[in-house]
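Only a single protein chain was left out; the remaining protein chains are all shown in position.
Right, subunit A next:
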Amino acid sequence: MTSLANKPALSLSRVAIYAVLIIAVLLYLVPLVVMLLTSFKSPEDIGSGNLLSWPTEVTAIGWIKAWATVKGYFWNSFLITVPAVLISTTIGALNGYVLSMWRFRGSQLFFGLLLFGCFLPFQTVLLPASFTLGKMGLANTTTGLVFIHVVYGLAFTTLFFRNYYVSIPEALVKAARLDGAGFFTIFRRIILPMSTPIIMVCLIWQFTQIWNDFLFGVVFSSGDSQPITVALNNLVNTSTGAKEYNVDMAAAMIAGLPTLLVYVVAGKYFVRGLTAGAVKG
């Protein structure tokens, strides 16, 4: 009797809920499964079987070919993403610190204008940005792309840090000032050690945004300086020779892996950071 009371009955509604959930999971997983299966098939295998059939012979040839093609661009993406993420996060943290703890006359207006950057579509800045990069001599370089991503990312990183820091009591800064600490000492010794969750959020957000960017990459780079998203597009859209779907799929997987990895490693901070400050601890 007791076991019956403790165990929720498998009612019709519960079955329905699980059924819907399982269908949703399958729907989301199918593309990934197709990609993985195809990437390990031989071209003949792809031609003969259907999309979801198991490879008759598992081969890594698609992955090897794909890696040989996109290797340089993969590295380019790192050269663009890592500095852009670090620089935009650092400046964003400092901006947020000033806008929340060291308000000045007009700082609210400044913050409001900065927020426009979050809502500005990429397309509107393409021409002025290209003009600016040209004047700076950074056109078609990875450095130029780093610059663009830093500028564009600042609006978001500043917003993240500012909103996180307004929940930190101002009395902490006052106490530190009376203790004799200055602007940077307070930031480094008091504020930064409290910022781990929001730093994680910012890193994940910026990494995903910049790594996955296609538009800036395709417009502001060419040839050897292109990021992997552009290279992938070039690879897939090539019109010469036979379509090598296994290579395409493997290349797409390679392009997507780093962001996946970042989310798996730091994902718990992401959820924690986004909700931090919502409830007073």
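Note that in this section a residue touches a chain if its C-beta (ideal position, glycine included) is under 8 Å from a C-beta of that chain, and two chains touch if they have at least 3 such contacts; residues count from 1.
The working rule: contacts and distances are computed from a predicted model.
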Undepicted complex member, UniProt protein name, chosen from "Cytochrome bc1 complex cytochrome c subunit", "Intradiol ring-cleavage dioxygenase", "Sugar ABC transporter ATP-binding protein" or "Nitrous oxide reductase family maturation protein NosD": "Sugar ABC transporter ATP-binding protein"
Where A:151, A:172 or A:218 are the choices, the one touching the absent chain is A:172
With respect to the chain omitted from the figure, which of A:15, A:33, A:118 or A:194 is a touching residue? A:194
On subunit A, what residues meet the omitted chain? 169, 171-172, 174-182, 185, 189-190, 193-194, 281
